[in-house]
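Pasting a structure here, questions to come.
Presenting subunit A:
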Amino acid sequence: MTSTDFYYITEIVTYICLVATSVSLILLMIRAIKGPTNPDRAVALDAIGINLMALVGLIAILLVTTKLNDIVLLIGILLFIGTIALAKFIEKGVIIDRDER
Partner candidate 1 sequence: MEIIMSVVAGVLFAAGIYNLLQKQLLRIVIGTVILSNGAHLFILTMGKLKRGAPPVLEYGISDYADPLPQALILTSIVISFGLTSLLLVLSYRAAQENNTDNMEKLRGNHDE
Partner candidate 2 sequence: MMSNLAVLPIIIPLVSGILLAFFHTKTPFVRHAAKLLSVISTGVAAYVFYYVVQNGTVTLETGGWEAPYGIVLVADLLAVTLVLTTNVIGLACVFYAPYSLTEQKERYYFYTFFFLLITGVSGAFLTGDLFNLFVFFEVLLMASYALITLGGEKVQLRESIKYVLVNLFSSIVFVTTVAFLYSVLGTVNMAQMAERVQEVEQQGILTTIGILLFFVFATKAALFPLYYWLPKPYTVPNPVVSAMFAALLTKVGVYSIIRMFTLVFIHDTTVTHELFIWIAGFTLVFGAIGALSTNNIKLVIAYNIIPAVGFMVMGIGIYNKTALSGSVYYMISDMIIKAALFLLAGAVAHIVGTSDLRKMKGLIHQLPLLGWLLFISAFVLAGVPPFSGFIGKLMIMQGGFADGEIAIVIIGLLSSLLILYSIMKIFVRGFWGEKDENIVIDRKTATALTWPVAFLVFLTVLLGIGAEIFYPVIDNISNQLMNPEIYIDSVFKE
């Protein structure tokens, strides 16, 4: 085995990870849609953000580029700001915003 073969193995592994992560993304999507409460969705959003970061990292491996690093960082920042804002909003929104009827 040469390193090139291993290089391909890395690529295959990356690809597998990519697929798994995108599947996981869909699972989270289900949670985001199903809720049933908005905090549930916020949690899902949080996790989706993490998954997005992971995906971009994986794509960066596949494309062998650093041009996506900004995106990773940005997602991290936005995710934090977004979650905090969302949490604040949910907390202050006195109405219990449940789905039942």
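FYI, a contact is a pair of C-beta atoms (placed from the backbone, for glycine too) under 8 Å apart; a residue touches a chain by one contact, two chains touch by 3 or more; residues count from 1.
Quick note on selection: all candidates are chains of the complex that A comes from, given by their letters.
Please read all numbers here as calculations on a predicted model, not as lab measurements.
Here subunit A touches, in this complex, candidate 1 (chosen among 1 or 2).
Of all residues in subunit A, only 63, 65, 67 touch candidate 1 in the complex they form.
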